[in-house]
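A short worksheet on the structure shown next.
Below, a portion of the complex is reproduced, with chain positions unchanged.
We call the chains A and B, going by the order they appear; numbering starts again at 1 in every chain.
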Amino acid sequence: MWGRTDLLDESVEMVKHRTKGEKEVLEESTGIKFEESRDGAVLITSIEVDENGEKELGKKKGKYITLTDLTVNPNDEESFKQLEKMFIKYLEEIHESISLTKTSKILIIGLGNATITPDAIGPKAIEYLQSSSLTNDEGNVKVVMYAPGVTGQTGFETSDFVEAISNAFQPDLIIVLDALAARNSERLCKTIQLTNTGIHPGSGVGNQRKEISEEVYGVPVTAIGIPMVVDGPVLYADAMEQVIHYISSKVEEKGKPSSALAVTPMVSTKKSSIDHKVLQPIFGEWVTWPTEEKRKLFEEVFVGKNSSLFVTPKETDAWVDHYAYLLSTGLETWLASK
Amino acid sequence: MWGRTDLLDESVEMVKHRTKGEKEVLEESTGIKFEESRDGAVLITSIEVDENGEKELGKKKGKYITLTDLTVNPNDEESFKQLEKMFIKYLEEIHESISLTKTSKILIIGLGNATITPDAIGPKAIEYLQSSSLTNDEGNVKVVMYAPGVTGQTGFETSDFVEAISNAFQPDLIIVLDALAARNSERLCKTIQLTNTGIHPGSGVGNQRKEISEEVYGVPVTAIGIPMVVDGPVLYADAMEQVIHYISSKVEEKGKPSSALAVTPMVSTKKSSIDHKVLQPIFGEWVTWPTEEKRKLFEEVFVGKNSSLFVTPKETDAWVDHYAYLLSTGLETWLASK
């Protein structure tokens, strides 16, 4: 886990932060097609990059879908059910060019280290799938499922493992489930990402041999991921932004008669624009830097350092269990329909 | 699990029940070489079957070693340490014809279903091995380790799994760890079995393709097993024998002045010979049948039935944990010496 470079996620972020005008330009530009929609509480972002887009944006050609429900929480079964419905719908969409039949063979791989709680989504989803109805192949597609563990546990490259089983089983489709590192602490545990561009498990050193993708195996690969941790620098830059917004809103409020009616700072400040002149004496020139630049500074400082810490929600075990179950039942329902 | 036909175990049983005279004959016979020795509380039985023996006895050519300590129990760390020492010694002996060096590659497979307690020894041993020093390959042999689960979970034949990984990794040796069904309730959890003749995972239907052995893969295969359950018919026949011995000893005692001083029946009766004439009115002709025949009757009656029940020690979880740990540390120590 953690290694997937989250192309998809960054693309989405890029889209989200553009203005309406920019979005229109983007839409008209060749190489990329994006759509945003909403279904109940779920925001769906679908991006398609073609060969032109790959060259221009440096993003791998393919489809990227994210399903986000910012209101979901581990005690809210209803939201999870709604998210599962969306998941099944977009499983169908992302595979629309692959015609699966009762004779199709599917290899499902749950990546990650089962002994590290936020990384256990893949292995746990496989555990659920292995006790599901998929194990008896009456009329369904033939499914083979493994949670290989990580290279440090098994002594074998995860991608070599997938290749070995793929060569033996000859699947028509490989589905890879994984926990991801989020680029944005807000989306932690709130998003399901689907892409048909494959995945780089492990430390993301960018070794081509390590990639699990159609290019490498000659078999379509769908990667499904849930952001479960957030890296330190991402978090610190977010925290710094919130401090700046907070001070900014405090300064603003001083002149207003409504200042007595203080609202929860985290919510109110989000939309306020920042008056740099007022803040610069306090925070210096730094305050004018874009978030991305602040993040880069944190990254420079913490390079190699914060590998030993991560930020994760308090109820990680519950989130992991819910998403592992959602992925398994979603896949089970979708495959049963084939 | 449960499927390994326990050739070794039966051979040992055969040897154990021969008289001294018979043993000498056996020793002189061509085709089989056996040795019994004792080291502390551990009884070591080593049997070697050659091609002649394979024809005559119908046992597969190869080496069979059993290490038995009838006194071991889950709270007795000392006995487990002693057993581990013996395990390491005989790991070396059973591999004496295979020269392993620092460049050797070893594939270790933990068979069994991790969700069924007495079948979890293989997976649990792999779990321990995966967090051992074997995962960093500084100077040690290169080791790759998996617990694939059972076919009903993964959708893939276990032997096909081993073959796929073996083809990709090209090991010099495959070691397979498994829980076994005992043919004798006394030896339950008291014995480690090693053989270089391979293993039939699963239901033992005798499908040649399913065998994990040197003949199939072209790579030496060492199977290491611990008897963890006992089949119903084996247990019932054992129980019936004990009833017969108990009644027999009761009848005998009646005529003795010492009959008031009753000893624990289970111990005393073991050695007493049975007077069939006295017992026949009570238990009928049946009492004269050899244990093996009684067992066959129970097997005939319970064919297909008791697949849903098994007999296991009360502290199964503790036994499983202890043996999984013993196997992992024994293998770790042995491999570190290469």
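We take it that a contact is a pair of C-beta atoms (placed from the backbone, for glycine too) under 8 Å apart; a residue touches a chain by one contact, two chains touch by 3 or more.
Every value quoted in this text rests on a predicted model; they were computed, and no experiment measured them.
**Q** What number of copies does the complete complex in this structure file have, with 2 given?
**A** 4
Assume only the chains that are shown with their structure count from here on.
**Q** Report the inter-chain centroid distance for subunit A and subunit B in whole angstrom, where each centroid is the mean of the CA atoms.
**A** Result: the chain centres lie 48 Å from each other.
**Q** Please output the residues of subunit A touching subunit B within their complex, sorted ascending.
**A** Against subunit B, the touching part of subunit A is residues 115, 130-131, 134-135, 137, 142-146, 148-149, 152-156, 160-161, 163-165, 167-169.
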